[in-house]
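My questions will all concern the structure given below.
Just one protein chain is left out here, and the rest sit where they should.
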Amino acid sequence: MLNRLGTFLTRTAGNKDTAERFGMADFLAYGYLLLGVLIVLVPVLWTFFSSIKPERAVDSFDTRLLPIAQVQTEIEGIGTKPEWIHEAGGGGARKVFKAGPTRKETDVAPIDAPGDVFKVPRTQLRPSEEIRVATENYLDPLLKRHGQENFTFGIYLFNSIFVTVMATLITLIINAMAAFALSKYRFRGRLTFTILIVATLLIPSSIILVSLFFVVWSFGIFGSLWGVIIPAAATPTGVFLLRQYMLTIPDELLEAARMDAASEWRIFWRIVMPLSLPALSVLAILSVIWRWNDFLWPLIVLISDPEKHTIQLGLTQYAGEFDTDFHYILAMTVVSLIPITLVFVWLQRFITTGIATTGLK
Amino acid sequence: MTETSTHTLELRQIRKSFGAVDVIHGVDLAIDEGEFVVFVGPSGCGKSTLLRLIAGLDDPTSGDIMLQGKRVNAVPASERGLSMVFQSYALYPHMSVRQNLSFGLENFRMDRTEIARRVDSAAQLLQIDQLLDRRPGQLSGGQRQRVAIGRAIVREPIVFLFDEPLSNLDAELRLQMRVEISNLHDELGNTMIYVTHDQIEAMTMADRIVVLRDGRIEQVGRPLDLYNNPANRFVAGFIGAPQMNFLEGRIERNRLSLDSGLTRDVQLATRGDGRVTLGIRPEAIGVSLDGAGDMQIKVRNFEQLGSVTYIYGAFENGERLTVQLGEQIPLQRNQTIGVTLPSDRFHLFDGESGQALATGP
Partner (left out) sequence: MSLAAILMMMLGVLWIGGGSVWLLTRRRYKLVQAPSFLMDLVGFPVEYAQSIWGRGGVPYALLLPNMLIFGLFTFVPMILNFYVSFTGGTSILLFNRPWVGLQQYADIFSCETIFEPRTCSNAGFSFWTGMFNTLWFVVIQVPVLCVVALVTALVVNKNIRGRGFWRAMFFYPVMLSPVVIANIWNWVLHRKGVLNEMIGGTRDQLSTMAGMTGFDIVVTVLLAVVLMVVSERALRSSDTPSLAWTAIFGALLALLFGWANPLSLIGLGGSFWLGGALALGLVLIVSSESRLARIAIIAAGILSAALLISIQFDAVFDFGRYRPVNWLVQPNTGWPFFWLVFVFTWSHMGFYMLILLAGLQAIPSDLYEAARMDATRPARAFWRITLPLIMPTLTVVLVLALIRSFQIFDEVYLLTGGGPGRETFMIVQNIYEVAFTNNNKDYGEGAAGSVLMAVVIAVFTFFQLWITRRQSEL
């Protein structure tokens, strides 16, 4: 009977004869997946949970999951003080605050009677705690309160969005144009152009850093957002991805449009672009990820002017400046992580299948 | 239900559903040693599914599969001792022909010399011994077909399973391979099950034909039995080209009166009065150009092939009639000709169920 139950609970599919039991191989597979997902998610979630903890909990590396804070009480005539619980031997507990510096025997006074100072051993004091979400971690830098003027989130966000949107638009249009030319026209030099583009695919961007700097500088776009947008606007990946897709569009469609006296540009714009929408959206997503996360080149081009920092740069500078204010850094990390996470949750199926089917970077 | 069987292969009440879709609705079938059985039926009727159930690639939802007297539902595909030729051949593209043939045998840890012997004899039998060191990509369609069959032969299986093996070949090659597979069957003497939707293949190759429709067996029998005594209207229409003519009518007191006007005395063995369909093969019908005969038809179209003439005509009430003549006659469109319908070539089917009605006293 028990045996039967076991079979029933562990069988995966099919009828009773051939159903394979949930075997060791399945067990290992799910174990592997679960472990992998934990390794992916736990650091991110831990960062999130840490970011809503109050400053003291973050600074003391409190590893409890929930945001637990010591209760702060307003005491008349003295000011705001952290609240402690004094457990005397007899089982009674009193809420107290420290009236002097912490020593082996510390001066404390009850909250309800601030005058009665008495000495207790340090070991008998226990912080009085409550659960509180530390919204100030987020609000201080965003609203520039409490001396947190340096993280100008609005400007960074604007710069990042500007760079991402402009670069993606330009990338889409000019890559699609090049792909259209390479996939739908026969002309002299087609092979040469194709080879040139393959060559750029193989040139890693970091080996031309120095001389690219010279070029960008002599064009006068060094230090401006355009210096980040333009050099990377033409991507060999994008051209190939789109070309591959456009090859599948039947030539008859274009011929039909030509019979209707459409100009070549109109054909591109009205027929080829709409039909390439799946490939275009994959490229758009890739481009958004690339631009949004771009770090080294913006670091070189934009670092000297804080007004031009993107989110990534702002966040690094901020973290560098306030090496100890972990609570703010964590909160701002979460802020910059949220948009991309939302986009991902919203579009994940599309993104993963899109990249998998076009299979390129 | 006994767990034994004296047939090579026996199916008992096999059902199969994919999720909520029932594909096979209870199939019973017995196949004996050395038979060449062809499954035939329109596309999507479940032929491949049935074959995969026999092979063990899918599991039946219910029912028993008996192989050489033993129930094999729980036996994995590899241990049933069957081999299968796939519609797309499924040759391993990265292995040479020799490796393709020996791969399966190596899995059984067979002796090297034995493997070589089997591969060589199979290659000789199929005349692919010149190709043993090529890859599948370097072979023509017909050669690939032979390799796929070779891979099945070297296993020396109890039963060969073929799933539409010729459907990827051009017409001429198909004819040639048809003959070769038949010869192969004579030479090896193994049991073979062959799936096709081409009734000519079925008629020419089979010892027995199994006609399937919508996951049910419509009729099982020798090719000419099926041709001469179809069990129902579907089989009658499916077997034979051009298709059998069907004329609607009714029977009252052993008198058949067709909607197109003809009346004839018939002897029904069992049934009384009601609507019937008369089936008559095109070659059974006689023609007279001067309009004499049982009835007149108007020639709508005709095809003169030299040895045969097909006449496509219509009665006055609109019912169509196809006639096949083994001679050449002068014809014109819209000409009216007389036809004779001999009673001894009548097939009568029930008007509602389509079942054949036995004639005779």
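For reference, chains read A and B in written order, and residue numbers begin at 1 within each chain.
Here is the rule we use: a contact is a pair of C-beta atoms (placed from the backbone, for glycine too) under 8 Å apart; a residue touches a chain by one contact, two chains touch by 3 or more.
Here the structure is a predicted model, which is why all the values come from computation and not from measurement.
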Checklist outcome for this item: Whole complex considered, the hidden chain contacts A, B
Checklist entry - Of the listed residues A:77, A:115 or A:204, which contacts the missing chain in the full complex? => result A:204
Checklist entry - Which of these, A:117, A:143, A:196 or A:256, touches the one chain of the complex that we don't see? => result A:196
Checklist outcome for this item: Logged for chain B, residues touching the omitted partner chain are 55-57, 76-79, 82-84, 86, 88, 90, 92-95, 103-104, 107-109, 135, 137, 151, 155
Next on the checklist: Contact with the hidden chain only, please: which chain A residues?
Outcome noted: 23-30, 32-33, 36-37, 39-41, 43-44, 46-47, 50, 61, 63, 173-175, 177-178, 180-182, 185, 187, 190, 193, 196-197, 200, 202-221, 230-234, 236, 239, 263-266, 268-269, 289, 292-293, 295-296, 299-300, 311-312, 315-316, 319, 326, 329-330, 333, 336-337, 340-341, 343-344, 348-349, 351-352, 355-357, 359-361
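FYI, only the chains that are shown with their structure count from here on.
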Checklist entry - Roughly how many whole angstrom separate the Cα centroids of chain A and chain B? => result 61
